[in-house]
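Next up is a structure, given as structure tokens.
The complex appears here minus one protein chain, its other protein chains still in place.
Think of it as A and B in the order they're written, each chain with its own count starting at 1.
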Amino acid sequence: MPEVAEWERVLLPDIEKNETEWLADYVRKGGYDVARKALDMEPEAIISEVKESGLRGRGGAGFPTGMKWGFLPKGAFPRYLAVNADESEPGTCKDRPLMEQRPHTLIEGIICSCLAIESEMAFIYIRGEYYNGAKILDRAVEEAYREGFLGSNIFGREGRKLDLVVHRGAGAYICGEETALLTSLEGYRGYPKLKPPFPAISGLYGKPTIINNVETIVNVPFILKNGADWFKKWVHERTTGLRLYSVSGHVKKPGVYELPPTVTLKELIHDYCGGMRNDHDLKFVIPGGSSVPWLKPDQIDVPMSHEGVAAAGSMLGSSAVMVCDHTVCPVWALANLSHFYKHESCGQCTPCREGSGWLYKIVRRIEAGDGQPGDLETLYSLAGEGTPGSGMISGKSICALGDAAAWPVGSAIKQFREEFEEHIQLGKCPYKERNISYWMAEGRFVNESFAGTPVP
Amino acid sequence: MLEILKDRTGEIERLIEKYPSRRSAMLPLLWIVQRQEGWVSQESMKEVAEILGVTVAEVYEVVSFYTMFQQKPVGKFHLALCDTLSCAICGTHEIVAYLNEKYGIEKNKVTEDGLFSLELVECIGACANAPALLLNEDLITNLTPANIDAMIAGCRQKAGAPAATA
Partner (left out) sequence: MAQVTKGPASGIGATIGYGTPAGKVDQALEGVPEDQILTLTLNGEEVKARRGETIMEVCHRQDTYVPHYCWHPGLSIAGNCRLCLVEVEKVPKPVIACQTQVSPGMVIKTASEQAKASQEWMMEFLLVNHPLDCPICDRGGECQLQRYSMEYGTSHSRMVDKKRKYIKPQADPLIDIERNRCIMCTRCVRFCDEVGGEHVMGVFARGNDNYIGTFGQGPVSNIFSGNVIDLCPVGCLTSKPFRFKARVWELKQTQTTCTQCSSGCKITSWTRNERLYRTTPPSRQRHDHFTINEDTEEFICNQGRFGSDFPWHDSRQHESMVRRADRLVPAPFDDAVAQASQSLRGVIEKHGGEAVAVLISPRATSEEGLLARKLARDAIGTWSVDWRVNQQSAEAADAVSAALKAADGDLESEPDVIIVVNGDIVHQSPVLALRVQELGRRFLKKIVMLGHHHDAYIADHSTLRFHNAPGQTAKVLELLGNVVSGSASVADLASVLSRAEEDVQELVDTIRTAQSGVVVQSLQDFNGRYASAEVPAGGALRAALGETWGWLPVVGERNAVGLNALDCEPGEHGIAARNLLTAISDGRIKGLVVLGADALQPLGNEELVTGALANLETFILADPFESEFSRHATVFFAQAAPQETDGSAFDIEGNVALVKSGVDLPGDARQGWLILNALGRLLAESGFDAGSVEDAWNQVRTELAPESAATLADLELEGSTNPAHFVVRKPQGGARNRASEYNPGNYRTDGLHVRSRSFEAPSVASAKAKDAAAANEGFLMTWGPHVSGRGYLQDRASIAEMLLPKPFLEVHPRDAAELGVKSNQFAVLHVNGRRAKVGIKISKGPAQGTVYMSSGVYGPFDAAENAGPVEVKIEPLDELVPDQGEALMTAEGATESH
């Protein structure tokens, strides 16, 4: 097992300390020097450096950032930058420490990015649950304004201006979808917009808008400071740079790990995270946030890059790894996730609104022991193979939430078909009694009414 | 003519000025209401509508969309306990059962003394420190029966209530 210290950590070098780096500290360590440098760069130069670095969006879709910036129509102003800090994909918890610990790195990243896309106004859309993150950002933004890094004539440059607003969401997963984030920011229900037109053409208030994830933006000043080649030191196929992996679930040391894309899922779980909690067996892993297809233990020896995970039949997504041990009933886990998507569907379009509800009802029923023959066929036809475009939902909805609701279902059935069938045949969940004995043996709190792990 | 927000007009105007569109202040205004009142009442929705120049139906559309806005009064200490997979497999229901059994705190109910209410919510972004909950605005992570006891005791102390009788 490689020592963690062997790895260079850039974004969150001191994550364990959990301290906020305020402006004075940040400036003392050379903070905002890159922003000063960027002020003298041509916007195209910044964009081409970022393009060259191969930086890809860290929110989930993995779209090349430089290319996204290049979509802005020439001469169309004002333009806006919206930083997606809605981090709502279950399993993902990497942007929260970034914002809480390094708010000024984010602000500097925003300044650099706005210089690249020639925007004079940026928003950080932070999810409502991150009270503390919002407070820290508010204070950091205030510091930056006071210091003249934000506002008009930034860094003393006549006519250069940038306003930054921290905008809090209020509990809606869908607002992490980039166009829903914009409608939410405009003061509406967080409904994804019909595309095209894409936000780079017509986004916030109908103006060209770029939406980037927090981690993506935080990487920008490092790339400008050290160069694209430095960033490409860490590379697996077309995935470059260090990346924050959120690991949760049944591992000994869950946490946020900053690692290169060459690290394998197996190393991540067994080496960095210390292996399975209570030395249980691994049942399945969800490698990229709750929306992506599941992987079985024999599929985890793959690099955690977009390409590596894709080769294993799943997606890197937001690089959030959810690890489930052998006490986790896959049917129950699926019901939990299906409930999530039913709850978080915005309800705007038919396939997602009705499909997510229907999926949940069926999975929940199977889990509760009321499964019927034919249920799996219905689920399959609804959710398809867990691949884009297959089934009745995926590819038919306004945004990708429909796909996200369908994929786990398709993949769970594909991976654990026998267990689904067993539920239907037995008319109950075979895990429940077994688990209670496990937990009692572990001295955990179990009461009469608590038979298993019911979904709310 | 504002009642609920009448003392905050300066703050509200400054807030609205930050945005290119008045309506963008919708969520921030509702947050101001909720922070002040603990929940978002029909009356306060009417005031928000008046300030933003939209219909109250438009405000209600927004309030009812975002699940963090409480449409009914909640306890002085509102517990939003995460119940999505990462937390759920690490013991969310253990916590629910414990809160229920030891402290009589039930899901979607306010305790009789008005101190506590419990809501099961979807992922709150603390997956690596599961299970986790939001105690009003504070994130409490790595929940166990033991630190639940400490948390509840702290709340009671803050509220000047007698210690738990459990």
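The rule we apply is simple: a contact is a pair of C-beta atoms (placed from the backbone, for glycine too) under 8 Å apart; a residue touches a chain by one contact, two chains touch by 3 or more.
What you are looking at is a predicted structure, and each value in this text was computed from that prediction instead of being measured.
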Residue of A:Y191, A:Y245, A:W294 or A:F420 in touch with the missing chain, whole complex considered: A:Y191
Could you tell me which of A:P43, A:G151, A:P297 or A:G395 touches the chain that is not displayed? A:G395
Chain not shown: contacting residue from B:Q36, B:T55 or B:Q157: B:T55
Touching residues on subunit B - with respect to the absent chain: 1-2, 5, 9-10, 12-13, 22-23, 42, 45-46, 50-61, 64-65, 67, 71-72
List every residue of subunit A that touches the chain not included in the displayed model. 172, 179, 183, 188-189, 191, 193-194, 197, 206, 339, 342-351, 353-358, 360-362, 365, 372, 374, 378, 389, 392, 395-398, 455-456
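Assume only the chains that are shown with their structure count from here on.
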Measuring centre to centre with CA averages, how many angstrom lie between subunit A and subunit B? 24
The residues of subunit A that touch subunit B in their complex are 78, 87-93, 95-96, 121, 127-132, 163, 165, 167-173, 184-190, 205, 246-250, 254-256, 286, 290, 320, 322, 324, 328, 333, 336-337, 340, 343-344, 346, 439, 444-447, 449-450, 453-454, 456
Subunit B residues touching subunit A in their complex are 18-21, 23-28, 30-31, 52, 61-62, 65-69, 80, 83-86, 88-91, 93-94, 97-98, 101, 107, 120-130, 134, 137-139, 145
